[in-house]
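Missing here: one protein chain of the complex. Every other protein chain is in place.
== chain A ==
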Amino acid sequence: MYVKIDLFEQNNYSTLWFFDSGGCAVYLVENSGGSLHKDSIRAIRYRASGKLFVSAGDDKLVKIWSTESWRCISTICSEKRVTSVAISNDGSYVCFADKFGVVDVDVEGFDGNQVFADKKAAPMLSHYCSIITSLEFSPDGRFFISAYRDFKIRVNVFPKKPLDGAHEIQSFALGHTEFVSCLAFVCTQEFPQGFLVSGSGDSTVRLWDISSGSLLDTCDIREKAGPLEFKGIEEECCAAVTDLCTIPDSTLVAVAVQR
C-alpha cells in the first residue's frame, strides 16, 4: 500500500493524515490512554519495515503508531520539545533529539499490536546548547549522525548498548557556514555504505564521507536553480535548504529550498 503523509495544523491541534493509494484518508486512533498530539508536530519517521512509525513534537511526547491498526501503541515523555526523530535500521531503537541537544534512546521490541504504558528514555549523547535539526542512521547501521544549528554534523559510532550512551565520536563533518537543516543518505549498488548528503541555510548541499568526516563535494543551490527561479528578485536572497530526499539505489537527491 503506498502511503503519503501530510501534516495539518488547526486550532493548536496537529493532526496526522494518511492517504492510501486510492486517495482516501485514514484516521489515526489514540488508544494508549493518552491524547493526540497537542502541539506542533516536528518530526515523523517510518521504521524500515513500514510497520511502525513515530511522531514527535512540541508537546514533548514521542508517539509510536502501528501502521496496521492505525493506533498509538506507545507514548514516551521527553523533557524538552522534540526536534527530530530517527529509528535504527533494524527497528529496535528509537532516538529523538530535543532543542538542548540531548538525544535519547528508547528500546522497541514489540510487534505492533501491543499497547505499552508510558515510559522514559535514556540520554544517549549530547551536544550542549545547540538545537539538533536532524538525526540519521547510516545504511549499515554502524553510525549515527546528528546535525546541528551551529553548523556542525557529528558522526557517532552507534554502540552495542545504546542505553549506556554513545561515547565514541567517529568524526565531525565540518564545512557548512550556516545551520544544517537536513540529512540524507545516498546509496547505490557500487557504494552500499552510502554517502551523507546535508542541506543547510548557507544554500549549499554537501556530500560527505562519514568515516573521515571529509567534504567530498559542495553544490550551491543558487547556481543550480538559476536566475529563472527567482523571478526578477535582484538582490542576493538567502535560499536556505529546508529538506532533502533520496531514492534508494539511485544517485538522485531532491532538495527543498525556502526563499
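Basically, a residue touches a chain if its C-beta (ideal position, glycine included) is under 8 Å from a C-beta of that chain, and two chains touch if they have at least 3 such contacts; residues count from 1.
By definition in this document, contacts and distances are computed from a predicted model.
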Mind telling me which option in "tRNA (guanine-N(7)-)-methyltransferase", "Phosphatidylinositol glycan anchor biosynthesis, class T", "Trafficking protein particle complex subunit 5" or "U3 small nucleolar RNA-associated protein 15 homolog" is what UniProt lists for the chain we can't see? "tRNA (guanine-N(7)-)-methyltransferase"
Touch with the omitted chain, as defined above, among A:Lys51, A:Lys80, A:Lys99 or A:Lys152: A:Lys152
Looking beyond the chains shown, say which of A:Ala97, A:Leu125 or A:Ala240 touches the absent one. A:Leu125
Touching the hidden chain in the full complex, which residues of chain A are there? Just list them. 125-130, 150-152, 154, 165-169, 171-172, 174-177, 213
